[in-house]
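Note that one protein chain is taken out, while the other chains of the complex remain in position.
As written, the chain order gives the labels A, B and C, with residue 1 at the start of each chain.
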Amino acid sequence: MWDLEDTQSEPDVRNIPIQRVGVRGVRHPFRLVDGEEGEQFTVGRASLSVYLPANVRGTHMSRFVAFLQSGADRIGSSSIGRMPAEVATLLGAEEATVEFDFPFFMVKNAPVTGVSGRVDYEASLRGHWVRGETRSEAVVRVPVTTLCPCSRNISERGAHNQRGLVCVAVEAEPLPRLEGLVRLVEAAASAELYSVLKRPDEKHVTEQAYDNPVFVEDLVRNLAQELQASPGIRRYRVEAENFESIHNHSAFAVVEG
Amino acid sequence: MWDLEDTQSEPDVRNIPIQRVGVRGVRHPFRLVDGEEGEQFTVGRASLSVYLPANVRGTHMSRFVAFLQSGADRIGSSSIGRMPAEVATLLGAEEATVEFDFPFFMVKNAPVTGVSGRVDYEASLRGHWVRGETRSEAVVRVPVTTLCPCSRNISERGAHNQRGLVCVAVEAEPLPRLEGLVRLVEAAASAELYSVLKRPDEKHVTEQAYDNPVFVEDLVRNLAQELQASPGIRRYRVEAENFESIHNHSAFAVVEG
Amino acid sequence: MWDLEDTQSEPDVRNIPIQRVGVRGVRHPFRLVDGEEGEQFTVGRASLSVYLPANVRGTHMSRFVAFLQSGADRIGSSSIGRMPAEVATLLGAEEATVEFDFPFFMVKNAPVTGVSGRVDYEASLRGHWVRGETRSEAVVRVPVTTLCPCSRNISERGAHNQRGLVCVAVEAEPLPRLEGLVRLVEAAASAELYSVLKRPDEKHVTEQAYDNPVFVEDLVRNLAQELQASPGIRRYRVEAENFESIHNHSAFAVVEG
Partner (left out) sequence: MWDLEDTQSEPDVRNIPIQRVGVRGVRHPFRLVDGEEGEQFTVGRASLSVYLPANVRGTHMSRFVAFLQSGADRIGSSSIGRMPAEVATLLGAEEATVEFDFPFFMVKNAPVTGVSGRVDYEASLRGHWVRGETRSEAVVRVPVTTLCPCSRNISERGAHNQRGLVCVAVEAEPLPRLEGLVRLVEAAASAELYSVLKRPDEKHVTEQAYDNPVFVEDLVRNLAQELQASPGIRRYRVEAENFESIHNHSAFAVVEG
């Protein structure tokens, strides 16, 4: 019906394979499946790419988006392990990567009054398929309270504290639940964040943070210890950043293992 | 049970009322109601605030978040008209503002092949309650293609074009559907965007844009004409920005009426 | 020499004047002149626009950038008061706006050891020329420490604190120095930020913040009081936002006068 030139399929003589080519920043609504009871709706961003051999000029970008829109409506550990191979097949590629970045929510009870509230986190699920094998990765970005041990030790009253952001990426088989990763991070900080706190709760978290001071160094080490003890984790990367309340820059620390 | 000091309720002697005080950046999942058939899930950000009279020291921040979490799960033109008064009552305030910023999706068919695909937009719904009256506002941010009339007229072949972003805010009674506002914007541009285009579609939108060149000035005027002709619109503001393909800065234009 | 069609100068029959049309996001290096001794180099972003009457199709965008590049290399209160009229003349416009957003630095001594360090702030200078008159505005965005009075009052030890950001905009004749505005903001907060603090300094600012707890409401009121007492200020707007260390959202307050 239409006989339009297929410029992308032209041969290429520059002899340079392209490691990754595809689309990025595609907004995508889906149901996140995080364990048996953890289904929830979210809106994220997708990135899909393939390896392009040296002798082909271009990939077919519209197939990535068509793939997303024709079925990627429930996403979790199992689908992220399956999708890259499907994308590779669809594009005729030897290697493919699929990644979703998205917010998600956990419901928590305030520590004293028990008032329940939803807290938001950011996460990513990534799958990479190459030579018949898939590697999957889960990432969570968790805001926490950090209270400075030095400030506490040297001051007669008070101690500077602030919001910190911890990013944990794990490559594992099977992938752990995102909620589980969040719990690990929150346990390693001075205190966790809540969305609704009444006065008795605010008193509690203030004192809890004061009683559990951590440097960014402590935070990443506490977490690394936990991850090293977790079965099934092949690789991890922990990064903590403090938006210092006494400086206009951040302190950060990274541990990989 | 707990007898903790209520610092916020202390009297204040500085004699300065605060126009707006509240919370901002609260991530919020909800069902967007955009007309009878337009229900869809999304995740946005909420901002809620009240007027604080001169003689009170502080507002009660946790009530805003509790309000959000206890019922704001379906949001549309009618709820945005109702919420600010509810917030004012809850906080004992004379004036309140509620605002949600969020992405939403429309399904479109490609212009030639008819392949269907989801396109994402950003929108806001705002309600402001004061002296017993509510004013509601709807905002859409719509990406479009703009092709430069000058470049087309002076060049022997081609014409520079680019992605532009159009922001339309309307205060109206009743509020128009977000989808309707998006359609108005897309009709005023050189071409609209799609998520999936096959080659015949790409040929079509390329030629369509070439046949409908618009400056940012044309875009805002085309839209202003349409909005002036729309019944029920009390005020509007149209802003267009072109991410110029030949410059590293943007061209922009604003019309208010 | 070149006889190319001037599409922008075509007449327009839609009968819609455009309040503002121009360029935005133009990166611009310049010497900031902030009072007699306050010269320093910076790199900011410029936005320039004019009013376009109903009967002309488009403005000439390249003249804005040419204006910037041919002389706007020293910018301060006096130039921001002069530039909009120059832009209007160059574009043949009745009304013009010029705005620069940029970072700047102040050198401070740590409160105990006296170690000197540079702290960065963001600011804007804006000039608007209409009907032969210029209105000028200066804006500073100042990071500070805020310590929660409620948390302090109800807790047996510690008090949550965090980085806050205060934005002050003033319309005045003459414009105050940016450094002076920063000092006002810092004096209204629990403590100011530094870039280099040794342990004795850290002890000092920790205790200082504990001794000066402020809600966002207190912060904006303290500042409004100072601004009301400052001669020459016609209008001001103060906005404070706290990146709460115990929540994943911000508290904010706005006062205008």
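The rule is simple: contacts are C-beta pairs under 8 Å (C-beta built on N, C-alpha and C of every residue); 3 or more make two chains touch, one makes a residue touch a chain.
Please read these numbers as outputs of a predicted model, since none were measured by experiment.
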Omitted chain's touching partners, listed by label: A, B, C
Per the touch definition above, residue among B:Asp6, B:Glu94 or B:Glu202 touching the missing chain: B:Glu202
Contacts of chain B with the absent chain, listed as residue ranges: 119-120, 143, 145, 147-148, 150-152, 154-163, 191, 193-195, 197, 199, 202-203, 205-207, 209-211, 243-249
Interface with the unshown chain - residue positions in chain C: 2, 4, 6, 26-27, 29, 40-43, 62, 65-66, 69, 103, 105, 112, 115-118, 120, 195-200, 203
Touch residues of chain A, complete complex, unshown partner: 4-5, 7-8, 12, 14, 16-27, 49, 52, 57-59, 61, 65, 149-150, 153-154, 215-218, 220-222, 224-225, 241, 247-257
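Quick note on the criterion: only the chains that are shown with their structure count from here on.
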Chain B-chain C separation of Cα centroids, rounded to whole Å: 25
Chain centre separation in whole Å, for chain C relative to chain A (CA means): 35
Multi-chain contact sites of chain C, meaning residues that touch two or more partners: 150, 154, 247-249
